[in-house]
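Every protein chain except one is present and positioned as in the full complex.
Chains here go by letter, A and B, matching the order in which they are written, and residues are numbered from 1 within each.
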């Protein structure tokens, strides 16, 4: 199928084949960066940045201009339409009538999906809060591919703020999809969140292996933490080291170390910042002397603060400025493909790829809301109907289709009234065995007993878990 | 005459024929939006936004880029040159030497006229405080015309904040010029101001008809307020319903309902905001079920807040997103005509149209100042000489040529000294019969007795009114 007319909100909007197709177009763009000026002539990109980001915005705009297109930019939006009370959906519809493609950065998680739902033109997510930033992941992967020739069977260490680092989560998922082994080296207190690990394991076929203190290898005292082995999810990928030890793995070397700064702006308070900063692991010459890192690509999404020493800038393993530079051809490729100005057929479904497991969707309402207060569905509840994927029944786990945060509602009922009377409207604990008796399409979910009761439901036998 | 080289500060800068000419060019632009890229090649538009307005700015910029022109943008101006003490006139002259056309939004009323006076290139007013925003009016009219095929003999209801809603005033004048009947449905406390009604009646030939409570028709309890009938001002227009009742009118249906949000940002205080919000009339499905609105276009300049329900978005009568989209071809038409890149001859005077009555101008000074503290002439008095149209002698009413606010000075004198001595320099109450004895070209006006006396004038026999 073609990418023309589609939006890219998360990496899951692209199949592995499509990712590879984007990279082959990026190669062409890269080889003749100054000769692409007729590709998107007459097209307009709207660059909507509700959060400032000079680097990302300029990269997108340079990409569009190098393609011969034009750009309308808004970096002042926070102070304007929103102040007047405008919804993201209205903004998307209006700007979608001005421009041929929209690039959006917005602090609310899931906001890019809303823009894509309403704009009527292709939308690229340039970062929606702590959720996704897929073109960053694309350029990260592209850099690895350019240097290592393949995306299959890589060993990549993620380093630093693994809790709030949106680029790190997105990269982890993508690496998993291509069958990589991922090693985690978080700063203290900034460990990779459980839901990310869970998603790596359940959606992308990863296998988690935790190392106890005793068996932790040293490698400069650096990997004293958990490791996740991701085994391939599709047959044509290589199965990866189910049995070998971390020590052996590290001795064979790491393909890339991906460093991130502390995401101060996403932390709720500055509490303990000084402390975190003090213990934050630093990548410098000393570290790179380890045999493990002899041929390791040093990557960073930039901007850096102190976690990546300036002394490495001239080191041939340092990739961070190359990453930034490669953002332009990668974005040129993506923009031209979504606009249909370049064509590539990667087979597959006209509805876009199916990445990860498929799940039942819960959109019945009954007061169930995403518990992430930074989710677009919470902030724009005026017109957004909450919608969740039921990713697990025991424990009952809903994943918001907007921000992908998980919630764990406590009560359930069935839409099939056994007696057809009010009395039969009973709710039960979601932890009781009852939940398995309700057919998914009949499931009604409540966040609280009071919510259930306010809608006329009475406690069932299994209301207490 | 041609529109080339002219500025559009208010709707009165365009004759009805010119408005229709712009619309026919907009039709062409609209039919081939992506094929206009040679029309304004090599031309630069400066987009100067002293007040943020993402939507309007992007619409103008998309229009210029679709025409093949280029854009230089400043949205940060409030914080920069002005902070350094720069005048609007200097800014206009400088930017006029960089660009071929200027689009300006500025919070001071009358500021766009100053820019037009000094820039040396065509200027389009994209909103000057509470004064005018003519391209919004053009796209509103264009939308009505596209849907109703004609602008003659329409019946339009204006809804919501009729006090501070700049777009509403401008649209009312334009509708009046095309012979429409206008019905008002204000939110409580946000009634249409007297000077707007007066201008509708005196300048554009409207006829005001107020309905007492008793005779107010119901139509869902909605039009319990005043109505203005505007009769046509030129012979070729149809004379409209001088005798028929509002009830009958409403039963025949309304062509368009124009909804506006509460203009919080123009209100002096937030006093009573909660109260106003509570009583603010809402346009929703229930309202549109009324027979009166069966074929009514629902319009809104956006952004909306709560006055227009999301449930209407899919209704075929809803025009607000179409309005926004049509802003691009309308602005393309206007820009290309003012730049002379497109030509159209509508006959008429090389000095531009004469809309409304002609009035004597008062520019003698003697301390008379516009009483609108948001007027550009008050804020830039260093180089702007106050100038007024004398729109009435009894009561003496001056309309500022910049912001069009009216002031009512209390004292007058004559520039013809009967005896030629200081003693004969006498001032009189503007409410006395004396005012009629002074020839307009000799009129001297004072805001106060102390002002008159400080300039050597003595109280005349009729200084007390």
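What we mean here is this: a contact is a pair of C-beta atoms (placed from the backbone, for glycine too) under 8 Å apart; a residue touches a chain by one contact, two chains touch by 3 or more.
Computed from a prediction, not measured in an experiment: that's the story for all the values here.
Check A:61, A:109 or A:255 against the missing chain and you find that the one touching it is A:61. Summary of contacts with the chain left out: across A:325, A:390 or A:458, the touching residue is A:325. On the side of chain A, the interface with the absent chain consists of residues 34-35, 37, 52-55, 57-59, 61-62, 65-66, 71, 73, 75-76, 261, 264-265, 302-306, 310, 321, 324-325, 328, using the contact rule stated above.
Counting the whole complex, the residues of chain B in touch with the unshown chain are 41-42, 44, 46, 70, 72-77, 79-81, 83-86, 90-91, 93-95, 97-99, 382-383.
Heads up, the rule we're going with is that only the chains that are shown with their structure count from here on.
Look at where the CA atoms of chain A average out and do the same for chain B: the two points lie 48 Å apart.
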